[in-house]
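The structure is given below, and queries will be raised subsequently.
A single protein chain has been omitted; all remaining protein chains appear in their positions.
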């Protein structure tokens, strides 16, 4: 039986690991704050002492952390993932990081004889809980095949791209579109409010038209009531926008709309909404 | 039997009038270029000599023209709609105009004893042909009731807002969101292309996520092949963006994202895409 | 001796009229709020009963009001400027208005046999007081010649452009550059502040470089102390930005930088800074 590791038990990682455990897989978990591991241990997981110990004991280890700095630290620090890498070992980073970070980790895994897959996900809390995430994978294709059963438990669909780094790039492209759609949506709600249109009417009209989508339907009614309960934290969306803009700068693609949107997220990040849902960018638009 | 008039037979007006005729209503049509009336006359419509003559002869007259200047001219010019207005007459402007223009026309209709409904539509060529438009009405509620059968032939849903001008405002809010979503989408496709992601892959990933929507599904594959066959002309979208931004300026709502998007539409409007589909803004993003 | 009229005694108009009176010219003043005329009457001006009465009595009448709506009302309303227009009469509008408004007034003056000059000014309170404004004139060149002595009292330099409307266009182009420079300056001060640089150091460094200019030197130290004493009201700058953007939209010139700047002015206009100096846009940048 394949032994799975899972590192990083935030909103997303916790739900994903729980689904693996719920499917009776052999899972060893680790988190910087040990307390977060305990509910999963009660559900049947083993407890890892360090990232390196988890990779030493497991065949395939998943990691879900918040940003490139955390992913780098988790991997390269003393006691980190790299300690347990070697032939027969596999590492799947499902965090969203920049292509350079992904590249560095990929090379370090290969240098030790292991296999690496970058597999950032689209979807936030609810899809993580429901096992309906989407995985955007690139790297070692044989590992993609071997991990498919686990990916199918946590997600509804997995893509594989041949070029290393393309999983992360796809994630950034998609989240950049999503982040900018959200500020456009927020600007519409704010303008409507100023002119006397109710959010309910705006949402009803949108629901009849060609831009109707699950995000507007889910977030719209909550935003109309200033409910920004966190599914996807604003600071993570702002990080994704930043990484997408840096990638665009590097490749020479101007992003006028997304650039404006990013500034709105920066504004709200500092104004108190960093840990609220990314739809809280509405507050920066209205303020 | 109610006699209907229909003024303005562009892409939208032609399809809408054809649906009224196809439902065996009594319809008199008029268009600045007479030739465009002929196919509809062959389908059973009467031919009007001037806008004023149409309103003189009909109970309820619809108008669908391209911008505030055209709507004003159609109504106030010699031989225009106003000539035929009076008690028992009703005028429904389904064009998208700014609130001030709508207000001027509403007052002139009322001053002559007629009834007025502003009823801008959301939806472009295909929904117009399929009779699945959405009408955003405000003005005289009794006229909204009387016109409901005709609206139900041309559209799938009609909204009525109490405040005069709110139909037009709602239209601008919704189209502003749509126009900005399109530039965000275009920026994503352009960035993906530069980094080596295929449009097909991006569209597949988007289709799995929370921002999946009919517009991306319909336009995406066409945009990927540089097919900008006109459903909703770019210069009309740019006009709606402009009107939304002017409304936002008046009401004091900054629109950073939509403002950037509008500049992209202006760029493409001048660069040759004015009469192509609004998705041709992709060319301004890439160029 | 030429009889001069002066309509509109706000910050600018008051200082300009005072300079004409101080040069011993024969000046008749009028203002919507009569009280503002009194100090000038004490300095030797005559008091006009209405705009139309002033133009009836004077050879050359200047007008300085705040926006296109005010300029239109002043001219066309009952008792307005138009009442006194006729052969031998001249009207010089030194307000900043859009080209269409200027055009309408020009045609109405000519239709009555009078002469018209549009002559928007650059410069705010201090240059108005010091008689160092710059006039951007277009329209009737003989009137430009006849009015030159008066213009030379109020300003340091006058330009004449052959094409009607070019005075207003030049004003909008120049103020749009100025307004955008101010937000760039404000963004620099705000970023410096966040990173620990003092405004004094930033201003010292700017003063040594190629972008050193009187506006930074004058406003910088005031802005650093949150002193936004009004020289050029923010709502007027925002109006000029709006008119420039509308002109750019009409002519098909995207203005990405100026468009972003305009949104910052809109934000502060609503947030309380409308009547403060336009440098108060710094507050919208920081907030």
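Think of it as A, B and C in the order they're written, each chain with its own count starting at 1.
We adopt the following convention: contacts are C-beta pairs under 8 Å (C-beta built on N, C-alpha and C of every residue); 3 or more make two chains touch, one makes a residue touch a chain.
Here the structure is a predicted model, which is why all the values come from computation and not from measurement.
In the complete assembly, the contact with the undisplayed chain comes from C:211, out of C:69, C:211 or C:229.
Touching the omitted chain from chain A are residues 242, 246, 248-249, 252-256, 259-260, 262-264, 266-267, 269-270.
Residues of chain B that touch the chain left out of view are 256, 260, 287. Panel shows chain C; residues 122-123, 134, 136, 156-157, 159, 161, 163, 166, 169-170, 173-174, 176-178, 180-181, 183-185, 187-188, 190-192, 194-197, 201-202, 204-206, 208-215, 218, 244, 247-248, 251-261, 263-264, 285 of it touch the chain omitted from the view.
Criterion: only the chains that are shown with their structure count from here on.
Same-residue interface: chain B and chain C share over half of the residue numbers found at their contact. Centroids of chain B and chain C (each the mean of its C-alpha atoms) stand 38 Å apart.
Mean C-alpha positions place chain A and chain C at a centre distance of 52 Å. Multi-chain contact residues of chain C (touching two or more other chains): 256, 260.
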